[in-house]
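A protein chain is absent from this complex, but the other protein chains hold their places.
So, subunit A:
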Amino acid sequence: MSSSSAFNDEKGGSSSVGEPEYGHDPASGGIFSSDYKRHDDLKEMLDSNKDSLKLEAMKRIVAMIARGKNASDLFPAVVKNVACKNIEVKKLVYVYLVRYAEEQQDLALLSISTFQRGLKDPNQLIRASALRVLSSIRVTIIVPIMMLAIKEAASDMSPYVRKTAAHAIPKLYSLDPEQKDQLIEVIEKLLADKTTLVAGSVVMAFEEVCPERIDLIHKNYRKLCNLLIDVEEWGQVVIINMLTRYARTQFLNPNINESLLEEGGGGEKTFYGSDEDEDEDDEEKEKEKKVEAAAMAKRKPYVMDPDHRLLLRNTKPLLQSRNAAVVMAVAQLYFHLAPKAEVGVIAKALVRLLRSHSEVQYVVLQNVATMTIKRRGMFEPYLKSFYIRSTDPTQIKILKLEVLTNLANETNISTILREFQTYIKSMDKDFVAATIQAIGRCATNIGEVRDTCLNGLVQLLSNRDELVVAESVVVIKKLLQMQPEKHSDIIKHMAKLTDNIQVPMARASILWLIGEYCEHVPKIAPDVLRKMAKSFTNEEDIVKLQILNLAAKLYLTNSKQTKLLTQYVLNLAKYDQNYDIRDRARFIRQLIVPTEKSGALSKYAKKLFLALKPAPVLESPFKDRDHFQLGSLSHLLNAKAGGYQELPDWPETAPDPSVRNVEVPEWTKCSSREKRKEKKVEKPFYSDSEGESGPTESADSESDSASGSESGSGSEGSGTGSESEESEEASVSEEEDEEEEKKTKKRESKKPVQESESEQSSEEEDRKRERKSKQRKSESESESDEEEDSESDSSQSESEDSESEAEIKKKKKAAESKPPSKPVKKDTKKEKKEMSLLDLDDFEPTPSPQVTPVNNLLSNSLVTDLEGLSLSDAVLSPATIAPSSALKSYELLHRITGEGLSVEYCFSRQPFSPDANMVAVQMHFTNNSTSDTKNLHMEDVKLQSGMRVKDFPEIELLPAGEKATAVMGIDFCDSTQAANFQLCTHTRKFFVSIQPPVGELMRPVFLTENEFKKEQGQLMGMNEIAEKLTLDAKCRNEHAIVQRVTTAANLSRVPCGSDKECRFAGRTVTSGSLVLVTVASREEGAAQLMVNCEKMLIGTMLVKDILLALTQ
């Protein structure tokens, strides 16, 4: 960060400021002498006793420096005043000293002792300012003194002095780079500082001196993340930029599965994110088993390191900063580090910056342009913010145009083109030219509008402005080069234009086009040549050259008709005034007209003239710029600036995350990772025994609830047991737990006392056993160690401790002492794993996800479990769960009507990869007949207007008794109208129809609680439907509600602080309208259902469906 304002640029900048004054100074020698005189009275004034005189003198001296005049001969007089009591004088002396010390090293040394004294001053501000000036004096001889001073200041009591020490480090480094090693030591020390004041400055020093020593950051990483919000704004920028680089070296690419997941990234990714802990568990288990570990790891879904998450979470609020640099820093951090689904949050903040000063706009637009190439979707909602005003400076206009072009897609292209039309009329011709190029790019990128664009551009050919015409012709030329065969009519049209268009450049371009593609317009081309031959002598030179080219090309392809014409033109050219044209004519004649003399080249004339010219590529100049860290100077210039630190690629495998563990975690400062570990360990207890008062009682209830859940809910229960870890953190009682507690309490009251006693004793035994096992098990050591750590740190009350111990016991019990439950648990885990693998397969773009019903059911229950758990997790990423609940199958064709062929379909709720606006419908074909069915396909689709269908791939053969699955996509246009079509086999046709339940017309979206509230606020009134209901007796806990709602509609859950409310969000598949559902439960099963949706019809139907699901 060595930027300095020109006014303060002591090292040379000031000399240029005052140049004009120098200009007349040498003219009269007298001025020099008077200068000396003036200096004399300045010296007198400086020597006087009066501060006011000194001050006046110093002011005049500083004014001289500001004008670029040399005041160095005053050095001795000034330096004497360094110890002056008057603060303003002192400050001005400092200014002077810093400016001239390098020139007058010997004299400067006189002042050093004053500063050394200052360094010992009891006032921290004086110490700091002494260090600041001392370190600014660029005199090599005092390097050791500086070093000492910095070292001392680095351990000063006052954070302000330590901050100044951090600032002094880069100064010393630039003066003497040999001090690097010692300075790194100081940096390391200061990095460990816990105050916000120091953090920004020391990271700045780090970046300047040793940016490659990324290892110094490990131990301070979490602290920096947590302090960030309170650091002053400039420090924030530096820290965020540094942490971006750090994260790139230490964490895994969150979008690593991008290629697999493609479309539906959002939901799924967060889904995986939410079960991090559980996966870690799995990992450990795997280690235990040491079976197929490697293979699993490879296919294992991505798990975000909690430290990575910490960084993302703690930087997000800074998007609200008033400082554009901070906002940009966070934006680039998200762009480079966040999972694809989360990057979107930065768009709004960046768009906000567009209202700032034009310089800010310029930089932001450059970065937005780069971002839009990779993540177009993010800025699409803000399309209109990039509309251009006639008052924008040209450079801003062109950047906005770039962004608009990048944002163009099939849906918005018509609006964008309409905008472009108004731009073309602008007075700013550079901008018009850029607009025409933009239209060309839109046309190449979006096939649908290519013809429209071409037509529009052809019209522009008649524009009066030469620049416009030339640009249009060039762009048309490029467009036609891409697929000339399709556009022979445009070439014809352009041929006609030669009669009217007078702009030479345009005429030349048209002629080139006709010559190049003369085979596509075999009749017109010779005619054009005829006309041109007529007017040849009156044409401009560039046109003449192109006439020659045209003649040559025609001669080669169609010599019959054009031989004479060509000869004629060549003869005309032979006597032209311009030697270029004469040369060209001679050259062409030799090449194409076969004579005895003509050399070997004429054989290749065709190859020379009619070679296939490569189509020009129209692509954004911002393509691939993102290999530079966004927001950096290098990115802006698209060239590496000095001192630029490359943004490293993600590592293949994550380096050891434990390097970030701080040795002595204090309870209060303990970073989230440890907290989570703690959680992980304690969770099983809490979820079981939460809210119990006494230890004995809790022991009781624990065992009860455990047995209850284990026996009662079987595999599902075990799922909760192992996965509930995350939810513990929140520790606000979950409904589920409450329910369980209630149950257990009831049971408790019924149970005889002795049973609980026996329980206790058995538990004690367990405990002993567990301790033994602890010693035995070496792998579990690390975990348990941390457990102990955290427990001791936590300094919780005794009772809790004992409770937690009991919990451990319980857990172990579950794992060891109860052999029957153990296998079950493992099994489910295994299955779960398989399930996730299957899921992964599902996301592959190729159709026909092979999800068997068994797996579905299992995964559903597990996932809903997960859902319930992750919700209350406040520390983790706000996570949603991939929507998945029991897939209901509908009959499409009955066995009897289908003559043995039966077809069922279900809405798989997977994104339909060929078209995001379509709902994926999974069809299950069963051939119950005795003969094979062949050529199973669909025909004669009848749809309501607007609806679209993507057929499933034909099934060639379905042998007797076999089953098959296929996936088709239907765009229902957000209506529940049926899609009718014929299902055909090689022998028969069946009329069938698919009608979607309203809940399938949406896909889940991820919203945070706040976003949800905000969106809800915008969907009031007519868009809000509320209904009171009484919940079904089996559906009175959160868990069941979530399950039923997600079964009824493809929504994802929104995290919510209150346990009485469940919120869900989704978007309709076609229009993307938000659908927000809230279920608020009250006492006695009373509840209120509220649906907010812009599409009232959908809202109404959804309310009905959910109502039904919740009450039955």
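Going forward, a residue touches a chain if its C-beta (ideal position, glycine included) is under 8 Å from a C-beta of that chain, and two chains touch if they have at least 3 such contacts; residues count from 1.
Here is the rule we use: contacts and distances are computed from a predicted model.
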Just go with whichever of "ZSWM7 protein", "Beta-adaptin-like protein", "AP-3 complex subunit mu-1" or "Pyruvate dehydrogenase E1 component subunit alpha" UniProt uses as the name of the absent chain. "AP-3 complex subunit mu-1"
Write down which of A:51, A:102, A:519 or A:541 is the residue touching the left-out chain. A:51
Which of A:447, A:594, A:621 or A:643 sits in contact with the chain that's absent? A:643
From the list A:187, A:237, A:369 or A:505, pick the residue that touches the absent chain. A:237
Check each of A:216, A:360, A:524 or A:542 against the chain that is not shown and name the one that touches it. A:360
Considering the complete complex, of A:71, A:95 or A:936, the missing chain is touched by A:95
Per the touch rule stated above, subunit A touches the missing chain via residues 1-9, 13, 16, 50-52, 55, 59, 62-63, 65-67, 86-89, 91-92, 94-95, 123-126, 129, 132, 136, 158-160, 167, 170-171, 196-197, 201, 204, 229-230, 232-234, 237, 241, 317, 320-325, 327-329, 348-349, 351-352, 355, 357-360, 362-364, 384-385, 387, 389-391, 393-395, 419, 422, 425-427, 463-465, 631-634, 636-637, 639, 641-645, 1010, 1014, 1017-1018
